[in-house]
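Of the protein chains in this complex, one is absent; all others appear in place.
Entry: chain A
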Amino acid sequence: MTTENMSNAETDVSSHGDTVLEVDALNVTFPSEDGSLPAVREVSYRLRRGEALGIVGESGSGKSVTSMAIMGLLPKNTRIDGSVRLMGEEILGLPDKAISKVRGKKIAMIFQDPLTSLNPVYTIGFQISEAVLAHNDVGRKRAWERSRELLEIVGIPSPGQRLRQYPHELSGGMRQRVVIAIAMANNPDVIIADEPTTALDVTVQAQVLDALQSARKETGAALVLITHDLGVVAGQVERVAVMYGGRIVESGPVEEVFYRPQMPYALGLLGSLPRLDEERAERLAPIGGTPPSLMNLPRGCAFAPRCPMARDVCHTEEPVLLRTLDNGDRVPPRPEDAAAHVAACHFSDELGAGIRPEALFREAGKGSGEETERSEQGAAGDPEVLLRAEDLVKNFPIRSKGLLKRKVGDVQAVSGISLELRERETLALVGESGCGKSTTARLLLNLIRSTSGRVSYMGKPLQGLSDKQMRPLRRDLQIVFQDPFASLDPRMTVADIIAEPMLIHRTRNGDAKKRVKELLELVGLNPEHGSRYPHEFSGGQRQRIGVARALSLNPKVLVLDEPVSALDVSIQAGVINLLEDLQEELGLSYLFVSHDLSVVKHIADRVAVMYLGKIVETATTDQLFEAPAHPYTQALISAIPLPDPVKERTRERIVVTGDVPSPADPPSGCRFRTRCPKFAQDLSKTEREKCVQEVPGLLERGSGHRDACHYSEVVELL
C-alpha cells in the first residue's frame, strides 16, 4: 500500500526506530471441510513503544485470531501470510524453537479466562518464577524474589503469602492479576491482552485494568487490548482499531473514532450501546441483521448488507482504508503516519461530525412519529402488585464428604429479600455474580424451593405448592434465560419449542400452529422458519425464540434472567427494543435480572441492587442513577466504563478493593464492610464498630428510595 503521497499531509509521525510491532497485510485462512474460512484479511497496524492500541469488534470479527497469529499459536494447517515484524525482525513463520524465545520475552499474552490459563497443580510462585527462569537464568531464589515484586506491582495484597498458594485458592480477579504478573515477568516489549476482563465482574474489572496499566508503566511495554467493550477501550488506550468481517474497517486516535467516526459500523456500534451517562433515549438504534459469516462474505464491503448508507458500489467494490485530509480529499495513509484516522468506507465524507447514530440506524417500520410516551399509563392510580416477596431466604447446604454427608454449613445465597413487582412495571435486580440475583428470580417462580419466606402472586401464596398446583400459575409467570444456546432443546424444531408450553397446558388444541406463526412474527422472526432447528439461528434470533416461547401462554409476568448479556452489542440493542415494544403492546411486567447497569438504566422503572444475598438499595431508576446512596451502588456505577474517552478519563471514581466474600461465611453486620471504601477511609473507629455489629436495615430515604447503610450519603456520579 505504498502509493505516492500528497505532500501537504499533516504529519504526526514517529521515527521508524520507535516501532515495536509492525503487522503488515496479515491474512489468516482456516481450511475447513466446507471450504476455506478467511478469518483475517489484510490486517496491518503499527505499534510504537509504550503505546496502547485497542482492537474492538464483535465475536467472529477476527480480533483474537489476529493476535494468535502474531504469537504463532494457531494450528499448523492454518494458512498465514503477510508479515509481522517485532523490533524490525520478522517473526511470522519462525520455527517453534525460535518463536519460543520471542514469546514471553518480547511479546506476552494475557488470555480471557484466568481459570484455565494457570496450571492448577503448581503454586502461583512456582508459575511466576518459571516464567522468569524461562528467559533469564537467575536462579530459583532470585526468581522467587522477582515474583514477589511482580505480585506487588499488580496490586495483590500480602504477596509473600500468595506465592505459596494454588490457583484455586485465589479469586478470578486475583488470578487474572497473576496472569498479568507472569506476562510482565520478562519486561516484554509488547503485551497482548485478549479480552482480559470479560469473565470478571465490573468492580473487579476496574482493579484488573488498573493492574494492567501499572504493568505497562513498569515495563514500558506497548499494549494491544482486544475487547468487545467500547467502554474499556475508551478509558485504556490511545489508539483504536475497529474490526469487522476479518478486516480493520476504521482506526485512529480514540477521540477521533469515538466522536467523529467515519465508518457507519463504528457509528452503529456506539448507537446500539445503552449509555449510563446519557438521558434515557426513547429507543436504542440497533444495527440491523447479523454479522456476516466468514464462509460466504458478501462481495464488496462486508458491512454493506447491514449498512443503511449502502449503495450499489458498496456491494461490488471493497473499500480500502483511506485517510481524509483537511481539504476533504481521501488518500491512502503513508506508512509513517500510522496514528492517523483512517476508515474503509466509500462514503465516509457523508458521515459528518454531527451525525447521530439514531438518525442513520433508524429501524425500518418504526416511523419517527409513532413513538409513544413510556410510563404514561402509570400515572393513573397505583398499579396492582402482581408478585410480592417477603423475607425470602435460600440456603444451599454444604455437606461433608464421605458416606454420611452431614450438613456442615450453608451457602447463604439469598438472605431476606423483600420486593414487589407491579403491573406493567420493569423491576431490575442488579448485582455482581454470586450475589444471589438469579437464585432470587428462580425463587419467585417457585423453580427452587425457598428455605423460608413468602412469595405471593396476586395475593395467592406460592410457597409449598406442588408442581401440579403450580401449573396453572405457570401460565402467568414465565422466564427467559441468559444463554440462548443452552435454553432451547437442540433436538426440537423451533415451532415445537414455542408450542410446547401450549401443549403442556392443553390450551389452543387446534390452532397452536397458527399461534406459533403469530408469535414468531411478534418477536420479529420469519414465521416460515418454524420448522428449522435452533442451531440454524444466530444468538440474537435464538433469544427471540426464547422470548416467543415465554409469551406463548400470554403471561403477565416475565422474568428475564440476563437476557442480553450473552449477545453482541449490535444484536443486544435489537433484543432490548423488542422487550420494550412487547411490554407496551402486551402490558407485561418484567423482572429484569442483570449485572449491566447501563442496560438497566435504559430499560428499568425501578432498580434493586443486591450484594451477597441482600438488597442494599432500591429506588426508581432516576433516583438511583442521579443520587446513589449506598457505597456499593456508588462503586458499581463508577466502575462501569463509559464509551466516551474524555468522560471516562476525567470522571471521579469510587474504587472498591478486594473480592466478594464467600456467601458461605458472610461478614458480620454490614456484609459490604470488608470492601466498603467509606468504611475503610471515612469512618472513625466507633462508627466502624456499628458496621461490624449491626446489620443495617433497608430504610426509607423518602419517596420510595431505600438503602441499607448506617452512614449512607447521596453522591452524584454522572
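We adopt the following convention: contacts are C-beta pairs under 8 Å (C-beta built on N, C-alpha and C of every residue); 3 or more make two chains touch, one makes a residue touch a chain; residues count from 1.
The rule we apply is simple: contacts and distances are computed from a predicted model.
Undergrad: Out of "Gluconate 2-dehydrogenase subunit 3 family protein", "Sodium:proton antiporter", "Cytochrome b" or "ABC transporter permease", what name does the UniProt record list for the absent chain?
TA: Its record in UniProt gives the absent chain the protein name "ABC transporter permease".
Undergrad: Given the contact definition stated above, which residue among A:V237, A:I479, A:A629 or A:C691 touches the chain not shown here?
TA: A:I479
Undergrad: One chain is left out of this view; which of A:S487, A:S594 or A:T633 touches it in the full complex?
TA: The single option touching the absent chain is A:S487.
Undergrad: Pick from A:D96, A:D137, A:E279 or A:D467: which residue touches the chain that isn't shown?
TA: With A:D96, A:D137, A:E279 or A:D467 as choices, the missing chain is touched by A:D467.
Undergrad: Among A:K63, A:R549 or A:R706, which one is in touch with the chain left out?
TA: Of the listed residues, the one touching the omitted chain is A:R549.
Undergrad: Can you say which of A:L73, A:M295 or A:L699 touches the chain missing from this structure?
TA: Candidates A:L73, A:M295 or A:L699; residue touching the omitted chain: A:M295.
Undergrad: For the chain that got dropped from the picture, name the residues of chain A it touches.
TA: That gives, for chain A, the contact residues 33-35, 286, 288-290, 293, 295-296, 363-366, 445, 447, 467-468, 470-471, 474-475, 477-479, 481-483, 486-493, 500-501, 504-505, 523-526, 528-529, 531-533, 535-538, 540-541, 544, 546, 549, 553, 571, 574-575, 577-578, 581.
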